[in-house]
Each structure stands twice: as structure tokens, then as C-alpha cells.
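One structure coming up, written as C-alpha cells, with questions to follow.
Complex shown without one protein chain; remaining protein chains in place.
We call the chains A, B and C, going by the order they appear; numbering starts again at 1 in every chain.
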Amino acid sequence: MKKMVLYTLMLLLVAAILIPATLFAAGVQEGGKERHAFVFKNTGNPYGEKQMDGFRIGIEEQGYEAILRAPDLPTAEAQIQIVEQLISQNVKSITITGNDYDALEPVLKNARKAGIAVLSADSAVNPASRSTHINQADSEMIGRTLIQAAYDMVGGAGEIAILSATSQASNQNLWIEWMKKELTDPKYKDIKLVRVAYGDDLRDKSVAETEALLRSYPKLKCIIAPTTVGIAAAGKVITDKNLIGKVKITGLGLPSEMAEYIENGACPYMFLWNPIDVGYLAAYAATAVSSKKITGAVGDTFDANRLGTYKVVKASDGGTEVLLGPPFKFEPSNIAEWKTVY
Amino acid sequence: MLNLRRNLLLRAERFRDFGLLVFIIVLSLVIQVRNPTFLTLSNINTLLVNASILSILAVGMMMVLIIRGIDLSIGSTIALSGMVSALTVSLYPTIHPVLSILEGVLVGAVVGTIIGLLVSKFNVLPIIATMGMMNIVRGLTFLVSGGKWISAYQMSVPFKKIATGSILGINTLIFIAVVIYIIFYYFINHTRTGRQIYAVGSNPEAAKVSGIPKTRIIWMVYIFMGALAGLAGVLWVSRFASAQGDTAVGYEMGVIAACVLGGISLAGGSGKISGLILGVILFGILNNALPLINVSPFWQQGIQGAVILAAIIINVLVKRSNERMALRHRVV
Amino acid sequence: MDNYILELRGVSKTFPGVRALDNVRFDLRPGEIHSIMGENGAGKSTFIKIITGVYIPDEGEMLFNGKPVTIQGTNDSQKLGIAAIYQHVTSYPDLSVTENIFIGHEIISKRTKRLLWNQMHAKAKDLLEQLGASFDPKIRMGTLSVAQQQIVEIAKALSVHAKVIIMDEPTAALSNRESEELYRITKKLRDDGVAVIFISHRMEDFERLADRVTVLRDAQYIGTWDKEEMDHDRLVMAMVGREITQMFPKREVTIKKEIFRVEGLGRHGVFKDISFTLHQGEILALTGLVGAGRTEVCESIYGITPFDEGSLWLNGKHITIGHPHEALAKGIGYLPEDRLGQGLILDWELYKNVTLPVLDKFSQNGVLDTLSERERTKEIIELLAVKATSVFDKAATLSGGNQQKLIVAKLLTADLKVIILDEPTKGVDVGAKTAIFNIMGDLALRGYGIIMVSSEMVEVLGVSDRTVVMKEGRIAAIFETAKTTQEQILRAALGTSEEGLDA
Partner (left out) sequence: MTERKLLTERGFSFKRFFLQWEWLLVLIFLLIHIINSFLSPYYLNVGTFVRTPMTFLDKSFLVLPMTLVIILGNIDISVGSTVALSSVVMATAYNAGISMPVAMLICLATATFCGLFNGLILVRFKELPAMIVTLATLTLYRGIAYIILEDQASGNFPDWFSFLGWGSVLGIPFMLIIFIICAVAFGFLLHKTTFGRIVYGMGSNKKTCLYSGIRTDKILLWVSILTGLMAGFTALFLTSRMGSTRPNVAQNYELEVIAMVVLGGVSTAGGKGRIGGPILAIFIIGFLSYGLGLVNISAQILLIIIGTLLITSVMVLNMRISGKRKRSGFGSHEVGKNLTR
């Protein structure tokens, strides 16, 4: 009897490996189609899902096959493993949204040695490891625009604070730098940036940090949150503490997440580019580079079907990048139509 | 001599809670000095609201620890139950909040049942069983959500009211937490089954001969833990008005830490609600106050670690010195 | 007058590979103390586990008050009014005394089902007072002494109004005084009409208590006798199946020079002013009531728990011992009281157990030489006549006596001068006892100095050359064993004597 159980369990054990494998093996079709890969920060992030969708559409339009990957945790270690696996599948190109600016350099260099075109999108990796970077929006522009937004929300004078994502997120930090630069403009002499808090993109921590900000700085007039989780958490707190109108929220957020708070006025308006377009553009850039049409050098131009023609320009970090365009402004008037999209 | 030993043991125990209380008071005063808004009603309210979810989980974890177990899967369970209930709400906005809560609790209970089965019937060590379930449940969460988040606007107002509303002037979260504490205080102190939890943890061998259904007790405790985690999941989602796949990753460590601060021993058998409450409050203060007193965000984790370490070590030192003193005073 | 309250016929029980009980019968009259005796492994424990429903017999029938009954679990036996007090006290250290008494049959209010603490505490207090115990039922069980815990167990039995109370080696862990207390209580129970099954292999228990005795040997029923028709020797014969010519083999050793001396040893609140000397070839008994601090003294000497004052002298040289490791290095070995918990690693092969204290001897710069380990083990356990088939046997598979021998073997691998044996015959059957005494004798002959901690007057008198009696952490008296009597020692232990020569 014990033996029986033993063997059935052993079978279970094997099944644990076999069944899912065979089930999901469908994921690979053979047949010489060019394969282009997109690696996002982590799974279960709608923003990322949308980028992947965009990428898939862009690739399949061109008659190629898209591989969409993401680790379960947003770490560089995990992304390295995924890239390794993509290299062995000798895909044509890899487009990655880096969980770390530098940490992926070695593996990505290997990929390029193996003749794979490597691009970064959304969150950059360092110039040494990429042909070019698909920048959803110019960091400088984002930084400055957000400060201007805050300026206009607080009516030219008052305390503002920043609620960022993890202290480790490269692009957020870049934007914050630009915000600080913008603030040096005499025009903002009455605007006081009291604190940069980090919500680590965790709901509970973001909420706690927001509450702390409100408590420590009763005169706080505006919170800038350049991160989807942070801004939603902030909006939630403002709503619950019915401070709507007293403290305003702006920053970068998902329409779906923010619809509630834009509609109830906690957040007069916020910005975001269309992640679908980011992925879509990345798709065309990737094929362009992998097919040697362009090298990703400054001045190269390529056609991105419905988005039109794009030009590779110099990036602030010394590498090159492709700018998607100005961020889109979400306000009560248009939020309704977007909240269901992403 | 025996009475002496007994008294000092009691003293050590009482002293523990007392010492913790003193520590909390001192800490609060220090913070109060640095930031006068700390001991305001509204802040204490926020503090409690933020601590309430953790405290609910802590009750379950206490019972698990008492029966010499541990549960690392609660973070994932929170995510799953939260996601499931949020999905249902987004599909049927008219569903009554109480039903969503029950739904979440049910999901959690199912997870708990599986863990309990593994631990009590198949003798899988708790740490392993729950570690495995942690992965499985997390994976399931991603599967059911298909990578989507459920956002504020997709949730019915009553559902969001679960966390923001208030009963008898008290915020619902706090209210629920308090109710849970009362229920479980009564349960583990004044019912037969409740005491049997302690019995099993105190001497699992003896349980056999004195006819205590060891297996069933252990199983039950894990079901409770799961159910509470499920409840916490719904509250979580309702509170933050958003459900995502990676909700509460690594949350279990915080809960266990709170229990440890509350003086529940991982050796099983012992642990009191009173101590637990203190532990949870201390943990809540650490989370709430550090941002308040302008501690650099980069120092917060370090400080928390240091406090936990200090707390457990001081606890030991106090116990020891008590025993040594008692021995010195004993004449031979 | 054959109205039996409990009667078993042809009961058999088999475990994988082990015939634990073979066609055993037994009967019990109300208001009698019926002693079940037999060596370890004779099947006593299995037998009572069957009565209490922990095990279910393979064959045989059981009658309660003349009516056949089947007991499927502990609950059934409790319903019938059978209560058991087990060898290894099965209490809940973290729970209060009250709970320990009422566990399984708590007093709960009919309506709300909540526990009625006050009633339970009150009732518990009565029960304890009936048994002449004074401690507060609210305190945690873990803070009680073994004896007190057993009283609680008895109170538990009373609380269910048990008609049959089974005591499984209750005196094993008790000092004489506590045993006296237990005898009193047991007799009281009997006079109240309770039928008591008393399991033990302490002769004293039988002589002081039993009305009748049933003897088991090797899972077989040997017979049942009235107290009167049984004397010590015949009982031992029945138990062992062979005649024990000499329980305490006397051998002639000429006590040589002093080898070890303890001066003014003291540990705050535990013991004080402990001074004695030990000579080569001498067996020094260290006795006294349980809790008198004997084990504590030994453990301090052995370096388990540091002492606060006093000094140790080995061969006239002052030595300090901070850790058992140093003790062994200096030639002092200790056989701990708790065989399973401190003496052996049960799921280890014999040879691994034997060489554990002296692994360095069996390794070149850290690398083990298992072959020599096994060879040495073979020699030494053959020397001590440990019953085993190979050195790969697991320690757990040995009987109590052989396990004890195995621990002695551990000591012998290290070259020692002083050996401290803490209750070496505790829970060991008659046959093995003799063997162990023989070994001690041989060791003495070979010039070891031996300290034997023991509560059993008989063996203290039988084996030792001198006797150190401790009382409440101090030395009450030191006797030349040959020139002393059980009474003297007892009086010293209980603190009613002044006599005794000093060290």
C-alpha cells in the first residue's frame, strides 16, 4: 500500500514537469520565421503587457514571430537568464526594458557578439550594451513638464513633494534630476520641493509614504509621482482623506489606474505616453537594426508604419535613442475613452 | 524553591510584555518630540488602519507558530484572494461587499486546507509545504489575472467602502481587526478546541494518549491561517483600490517579525494575544513613524532590522538575569 | 469472590517483526493493587497500551465488569473509567495544572460551550488537596517537579472518577520520599475501591504495595500470584527466567591512592560546600533524594554548567574544566542520566555512537578512518557483551540495558581515570543491572575511580565502597558503606541524622 502511494507520487513528480511543458510547448512554432524578442521588467504589469502587445503587433505586421518574455520578479539577475535563453534560441533581435542600467551589459554584449540586434526600450540599458534606445519621451521634457504642471496646479507658490518608485529605478531618478534642474529657474522661487519619498512601487509603502508626507508637511500643495503605482496610491490617499482640491496629484500613471482620481479631481491631469506605441515603435526599430537597414547611429532614419518615420538622435547618456514623442496629457475630458485601453 | 522558580518564570513573562510596553511608550515619546503630529488622533488612526491588515494575519500566524508550524505562503494567498474577489467585483459590480469578503475568505481557506492536508496528513514540514504553495499560489494569481491589474474604476463603490467606510465611528479595517481579536481571544482561551491548539503545540506526543485529534487541530489551524489571509486579501485590495499579481510579495516576513516581537516562540506551545497586540503595534509604529521623523528612506530597513534583533536579544537577557537573580537569592 | 472489574483473555499483539504480546491473560479485582512485573521489553507497556486503547489487539477478548468490550481508542477506555499514568509523564508543560487535569474532559457550560475556568480551578484544587498536594492549580505544569507532575496525573485520573487506574513505572523517576508519598496515595485509592494496575520492576514497589502480581516475560504470560506466595528471589526467577545467583557481585579491590578530589564546590542557588575525595579502584556512591543536586554537581564537575566556587584536584594537581571536552581530555567521563536524550544518537550505527567522544583518535588530521572505528567498536562492545548483530545496528534497536552498556562503551574508548555514572541502572532490567555492576567492578579493578549517582538504596549499599549523601544542595553525610545501614542513609537524606564521618 505504502509502495503504491510512493509510486503514484513519483508519477505525480514527473507529471509536474511533463504536463505543463508539453502543454505550453505550443508556444514555439518552427518554420524558419524570423524571431524577435521583447523582455520586460516583470510579469503581471499591465503597462508592460501593453508594450508587449504593441511589440507583437509591430512584429507580426512584418510577418515575423515575436517572443515576449518577463521574469516573475523585476530583477536584473532574472533578465540575464532570459537573455541567455534567447541567445541559445538565436533570435534575430532582443528589445529589453532594463531592470538595471549597467547590470545587463555583459550578457547583452554576448548577445551582440552572437550577431543579435540589441535595443532597449522604456527603461534604458547603458549605451555600450545597446544599438539604440526607444525612449517613450525625452527625460528632460518629462522632468520639466511635470514641474510646470505642479507649478500651475499650486498656482505658482507652495510646497511640493515627489513620490518616486524604488530608489533603484534608473529612469525615475533621471526624471527627478531634471525636475530639480527645472526648479532652479527663478520662476519657481516660491515653489519648495520638501522631500523625495520612495514607495518602492509597493501599494502599502506608497500609501504610508504619502500619508507621512501629508502629515510632516501640512502645507503641502502638490505631490508629483512619476510612477504608476505611486501616483495611484497618492490619488487613493487624497481621496480617502478627502483632501481633493487641497492637495493635488500629478505625474505619470496608467489611465486605467488613475481614471477614478482624475474623474474625482484628486489629480487634475497627468501624463503618459502610449505603451502600445512604445512597443510598436520598438518592433520596427528592432527589425530595422537586425536587418542592418540601420545601425542605430545618430541620423539613421527608419519607417514605423502607422507611426510614420523616426530619426535616431543623441541621447543624454551618450548613446543614441529614438523619441516616441511628447507624453500624452490625460485629463477629465479624455480619461473616459482611455481608461479601458490601458 | 519550586514556588520561587515558578514566580520568577511568571515574572519574566509579565516583565516581557511590560518591558515591551515601556519600550513602545518611550519610542512614541521620542518620535513625538521629533514630530508633534505623531500622537494626534488622526495619525494614530492611520497607524492602526495600516497595522490592521498585518495584525489580522498575525493572529493566524500566532496559532500556526503555537503548533510549531510556520506559513510562508500568506503573501501569495493575499494576492490570490484579492485578485479573485476583485475580478468578481469588476465582472458583477452589483455584488454585495459581504459576499466578496466571504469569497476571499473561501479562496484563502481552500489554500489553507491544502497546506493543512500536506502538513498534518502527509507530514510535509511546514516550511517546505508553505514555500511550495507560495510559488504555486503566486503563479495561479498571475494566471487568473492574465497579467492585468484591476483598477479603482473597475471596483464598485461599496467594495471600496469596505476599507474606507466606518462602523460606529471606527474605521472598518480597525473594527474588523478588533472583532477578529475578540473572537480569537475567546476562541483560544475559552473553548476546548482553542486550548487543544496549545496542547498540541506544547506536547504533540501526549496529544495521542489523551485523545486530542492532533491531525485535525493542525489542519484546522492552517485553514484558519488561510482564511484570515484570504480576508486580508480582500481588505488589501479594497483599501488600495487596486489588485495586482505581485501584491504583498514577501509580506509573510513582516508578519512573522511582528509575532516574534510579540514574544511568540517558534518552539511552539506558548504565545499570548496580549503580547501579540504589543508586537503588532510596535511593528506598526516602526513602519508609520520612520517616514514621519524624516529618517532617510535608505535607513529605514536597517533600523527595522536592528530593532527586531535588539528586541529578541533583550528579551533573552531579561529572562536570564531574572533566573540568575532568583538563583542568587536562593539559599542552599 | 471472583467479581473481576477487568479481565483479559488470550490477548496478542504483533508489530512489524516483533511479537509484542503473545496470548496474555490478566484479571483485576476492584479495590486491589495488582502489580505487573517483567523485564524491559517483556511487553508491559504494550499490555497497558492495549487496555487504554492506544493499541488494538490482534487477538483476544476483554471483559469489563464481566461484559465483553472492545476498546478502539483512548476515548473508549476513558468512557469505561480506565485512566493511565504513563512512564514518561505525558503532560503539557505550557498549560496550567488545571488544564492538564481536565484535558479531554473539560467542564464546559451546556449553552455557550465555553470553558468554566473558575469551576475547573476550584475542582482542581480539591483534587490536589485530596492527594495532599498544596500547589496552586493555576501555575504552568512545566514549573513542577516530576513527582508533582505525577500527582497531577493522578488527580486527572480521579477527576474522571476512574474505576481502574494504571500506573506505568510511576516510581522510576521518584526519590524515596516521593515514592513514600506515592505509596500513601496509591493505598488510599485502593481503600476507596479503585483498582490499581501498578507496573514496575522495582522490588520495593512490589513489596510495599502489591496485593497480587502478574509476571510477563518475553511477551509471554508467566503467571499470577498473591503477594504472600511470592518472595524476592522467586519473583526475580519468574521475571528473568533464570536464577540470579548474585545481584551485587562483590569483588575485592584494594583502595589505592587518592585520584580525584572536590573542594568546596558551589553553584549559586543549586549546591554549596561539596567536598569529597575519590580513590583509585573505589566506587563512590552519590545518593540522596531526587532534586538534592546530585546530577547538578556531576554536571558541574564535567563542565556542562560552570560552578561559582570551589576547586577540582586530579592526582593532586589543581584542574579547571570549562567544557566536557576538557573533562574527557583530562580523564573524567560522565554517563548522563537521560540515556536517550543525552547519551546516544538513536538513529546512528553503534560504531558511530561509540567513537563520538574520541573521534580524533580515529582520524588523521581530521579525516575519519572508519575501519579502525568499527574494529575498536567490535572489541569494546564484545568486551561489554552488548547484544547486537553488527556494528551497523542502529542504537535505537538495542534494549535499554544494552543501550546503557553502549554508553559505557563510549566512555571506555576515551582513556579515563574517573568515571561518573548517573543512575546507570535506571529503567534497566534485572539481568542487565547485574551486567552493569560487573562492568563497574572490573573498571574498579583496572584502577578507575568511579562515582555512581543512584537513588536505589539497595544498589548503593550493594555496590559502593563509600556513600556520599546529599540533601538540598549540600553534603549531609559520608559513610563507609560497609559500616552503614539503609536507615542511616535515609535519615541523612531526609535530614534527620547528624552522624557520618567527614571526607
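Assume contacts are C-beta pairs under 8 Å (C-beta built on N, C-alpha and C of every residue); 3 or more make two chains touch, one makes a residue touch a chain.
Remember, it's a predicted structure, so these values are computed and weren't measured experimentally.
The undisplayed chain touches these shown chains across the complete complex, A, B, C. The hidden chain makes contact, of the residues B:Val124, B:Ile293 or B:Met325, with B:Val124.
Contact with the chain that does not appear here is found for just one residue of C:Gln130, C:Thr224 or C:Ser399, C:Ser399.
For the chain missing from the display, the contacting residue among A:Thr75, A:Ser316 or A:Asn334 is A:Thr75, taking the whole complex into account. With the whole complex as reference, residues 70, 72, 118, 122-125, 127-129, 131-136, 138-143, 204-205, 208, 214, 245, 250, 253, 256-257, 260, 265-267, 296, 298-306, 308-309, 312-313, 316, 319 of chain B touch the missing chain. Residue positions on chain C in contact with the hidden chain: 15-16, 18, 20, 40-41, 45, 88, 302, 304, 323-325, 327-329, 334, 336, 338, 340-348, 351-352, 356-357, 359-360, 363, 366-368, 374-375, 377-378, 381-382, 385, 387-392, 394, 396-400, 403, 410, 414, in rising order. In the full complex, chain A touches the omitted chain through residues 2-3, 5-6, 9-10, 12-14, 16-18, 20-22, 24-25, 27-28, 30, 43-44, 67-73, 75-78, 80-82, 84-85, 87-90, 100-107, 110, 166-168, 170, 173, 198.
Rule of thumb we're sticking to: only the chains that are shown with their structure count from here on.
Inter-chain centre distance (chain B to chain C, centres taken as mean C-alpha positions): 43 Å.
Note on chain placement: the centre of chain A and the centre of chain B lie 34 Å apart, centres being C-alpha means.
Chain B contributes residues 35, 37, 43, 46, 50, 138, 141-142, 145, 147-149, 151-154, 164, 236, 239-242, 244-249, 287-288, 291-292, 294, 297-298 to its touches with chain A in the complex. Within the complex formed with chain B, the chain A residues making contact are 42-46, 48-49, 72-73, 167, 195, 197-198, 203-204, 207-209, 211-213, 215-216, 218, 232-233, 235-236, 240, 254, 256-257, 259-261, 263, 339. Interface residues of chain C, counted against chain B in their complex, comprise 52, 54, 73-75, 78, 84, 86, 90-95, 99, 103-104, 106, 108, 113-115, 117, 135, 139-140, 143-145, 148, 266, 268-272, 293, 472-474.
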